[in-house]
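For this depiction, one protein chain was excluded, whereas all remaining protein chains were kept in their positions.
This part shows subunit A:
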Amino acid sequence: MVQVTEADTVLNCAELSTREVNAALAELPDGTHARITEPWGRHNLAVGLSNSCTIEIAGNAGYFIGGLGAGPAITVHGFVGWSVGENLMSGSITVHGNASECAGASAHGGRLVIHGDASARAGISLKGGTVLVGGDVGHMSGFMAQAGVLLVGGDAGDALGDSLYETVIYVAGRIASLGADARIEELTADDVLTVKRLVDKAGFDHIDPENVKRVASAKQLYNFDALKDQKY
């Protein structure tokens, strides 16, 4: 069910090329609202934007939605392909559906909210962004994540947080396995407050902030030691 609000600008993918859509979005004055209709899995919608507008995508979209963004608030009423919000710098992306692989890859800032499931490598290489997944995430999620937060409302697949740096991962459900150098740590009062703030922002009502697992780096791989049984 697509629910959209009144838009200042409507861009129909059935009539416009990706270039035309993105060029029109880049021209939007701050504070305006645009709606993209009939996306039909179109890749690279709303990428590289730095204006503070709001954008709705009314349907399923393809790869790299909102990639490299530094400002807009994007809402997708549908599923998205690979690497939604990759290299996000600021602003937000909210997906009312599932996301495919590499959601939020290398996001330096901003907030990515996925109300459904995310696939493998969610939050890979994260560099400061906040990736909030209401459902499950696939294997190798949080791989080499350097900073920021990954919150998983459902279960996490194998090798969660492999080679983590300073990112903290919170998981409400089960963890299939931890990756190299990832460990479960005690949940502090600060963590509970952080999770509460995040679930409130995301609008997740199925996560109990006091009942999540905190996964962080054991920091045993920070410095080079090739005798670590080929762990990396």
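Operating definition for what follows: contacts are C-beta pairs under 8 Å (C-beta built on N, C-alpha and C of every residue); 3 or more make two chains touch, one makes a residue touch a chain; residues count from 1.
Simple rule for what comes next: contacts and distances are computed from a predicted model.
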{"item": "Missing subunit (named according to UniProt) among the choices \"cytochrome-c oxidase\", \"N-methylglutamate synthase subunit C\", \"ATP-binding cassette, subfamily B\" or \"Threonine/serine exporter family protein\"", "value": "\"N-methylglutamate synthase subunit C\""}
{"item": "Absent-chain contact - pick from A:86, A:136 or A:191", "value": "A:86"}
{"item": "Hidden-chain contact residue, picked from the options A:63, A:79 or A:204", "value": "A:63"}
{"item": "On subunit A, residues whose C-beta touches the chain left out of the figure", "value": "18-19, 22-23, 26, 43-44, 47-48, 50, 62-64, 67-70, 82-83, 86-87, 89, 102, 105-106, 108, 121, 124-125, 127-128, 143-144, 146-147, 165-166, 222-227, 232"}
